[in-house]
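Would you mind keeping the following structure in view while I ask a few things?
The other protein chains are all here in position, but one chain of the complex has been omitted.
Chain lettering (A, B and C) follows the sequence in which the chains are written, and residue indices restart at 1 in each chain.
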Amino acid sequence: MLKNNVLESEIDIKSQFYDLDPMNIVWHGNYARFFEQARCALLDKLDFNYQQMSETGYAWPIVDMRIKYVRPVRFPQTVRVTATLAEYENRLKINYLIRDAETLEKVTKGFTIQVAVDINTEEMMFQSPPILIEKVESLLCSPN
Amino acid sequence: MLKNNVLESEIDIKSQFYDLDPMNIVWHGNYARFFEQARCALLDKLDFNYQQMSETGYAWPIVDMRIKYVRPVRFPQTVRVTATLAEYENRLKINYLIRDAETLEKVTKGFTIQVAVDINTEEMMFQSPPILIEKVESLLCSPN
Amino acid sequence: MLKNNVLESEIDIKSQFYDLDPMNIVWHGNYARFFEQARCALLDKLDFNYQQMSETGYAWPIVDMRIKYVRPVRFPQTVRVTATLAEYENRLKINYLIRDAETLEKVTKGFTIQVAVDINTEEMMFQSPPILIEKVESLLCSPN
Partner (left out) sequence: MLKNNVLESEIDIKSQFYDLDPMNIVWHGNYARFFEQARCALLDKLDFNYQQMSETGYAWPIVDMRIKYVRPVRFPQTVRVTATLAEYENRLKINYLIRDAETLEKVTKGFTIQVAVDINTEEMMFQSPPILIEKVESLLCSPN
């Protein structure tokens, strides 16, 4: 029953024992893994995943990440992570919302920003390469 | 030769093979560990580390974290991580600066915000417990 | 279509970008997480998971772990991890088999050994507490 808007992906992640810290909650640094799982699902949908990115001659390092923790996640809670494309023309900004998978109570929100870097020159691009823009816009225009 | 201001701690961390991702750079999520090492050093200096925190009846979960990545870290680069106390009266805000340990070129910056939570009532405090304020202020006033 | 023998659990795990090392394969240390996910599924089935363990007054630390790597796991490969109860009377020995989820080609095998430790005395037990033995044996005898 996951929502599947065009520029949005949702995945469910079950927290694991190894995610926990001595306070018996998911250690704050582990949310970067939750974000990444949802981001990869979104990039798959954009037809622009890690392998496809590499083939275009650009890397897309993360240059900014923010995580706001509203409630702790406790084992073996399952959370629903939604990744939404927020910007793509000059950089790739993705917003994240983490909710309890059952109650849908908000748990965490955040964002990541990635920029294109030319793999050969190691130069940072101030506009997204045309291939990404085309992929996003063809998805936006598709009858779905 | 590490600087040691009153409300600041610096530690050197050598990046490890296990920190790297397929781009041969430290995976962005691992910086939360670098921040934590420097934060623990600062809290030790404040005489208010994890064990001491627990004994006061408050937990201090992280409620906000931001990481801005300026340059990648490559194995076996050593970085210098500086944690500086930025706020302590109502919440604990710590700023981080990561630089190359040799060139001192800026690599990353960021912050974390923690709030006190009463361990018994699980209530979030809107002011820091007096014990933290006393510890910080006694350090500020000490002849060093 | 996962097999579900009485003393065995199988789960599918999709490898993630954050699992990878610079050789573009899952870093060898991350298999401990794959084992743990399958172990928790098995312990759930035994009705003896982490929370239930804690309530009996015993902790079950891992005292031995072996991992034999046959083939690398590459992103975004999905693996099937099977955990099988091998010993329970004096200690908890679980065997693991990791296979490619599609081809079923063997990827990794290993085991973990856990022993009961009395939480109050911190003494290691040389026999499993009766509660575990009863749980396993009632499962073995159930008509399923």
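The definition used in the following text is that contacts are C-beta pairs under 8 Å (C-beta built on N, C-alpha and C of every residue); 3 or more make two chains touch, one makes a residue touch a chain.
Everything numeric in this text was worked out from a predicted model, so none of it was measured.
Considering the full assembly, B:Gln37 is the residue among B:Gln37, B:Thr56 or B:Asn95 that touches the omitted chain. The chain not shown here is touched by just one of C:Ile62, C:Ala86 or C:Leu139, and that residue is C:Ile62. Residues touching the missing chain, restricted to chain A, are 17-18, 20-22, 24, 27, 29, 75 (touch as defined at the top).
Seen across the whole complex, the unshown chain contacts chain B at 16-18, 32-33, 36-37, 40, 49-50, 75-76. The missing chain lies against chain C, touching residues 23, 25, 28-30, 32-33, 36, 59, 61-70, 72.
Basically, only the chains that are shown with their structure count from here on.
Residues touching across the chain A and chain C pair largely coincide in numbering: over half of the numbers involved belong to both copies. The chain occupying the central position, as judged from C-alpha centroids, is A. The distance from the centre of chain B to the centre of chain C, with each centre set as the mean of the Cα atoms, comes to 35 Å.
Centre-to-centre spacing of chain A and chain C amounts to 29 Å, using the average Cα coordinate of each chain.
Residue positions of chain A with contacts to 2 or more other chains are 32-33, 36.
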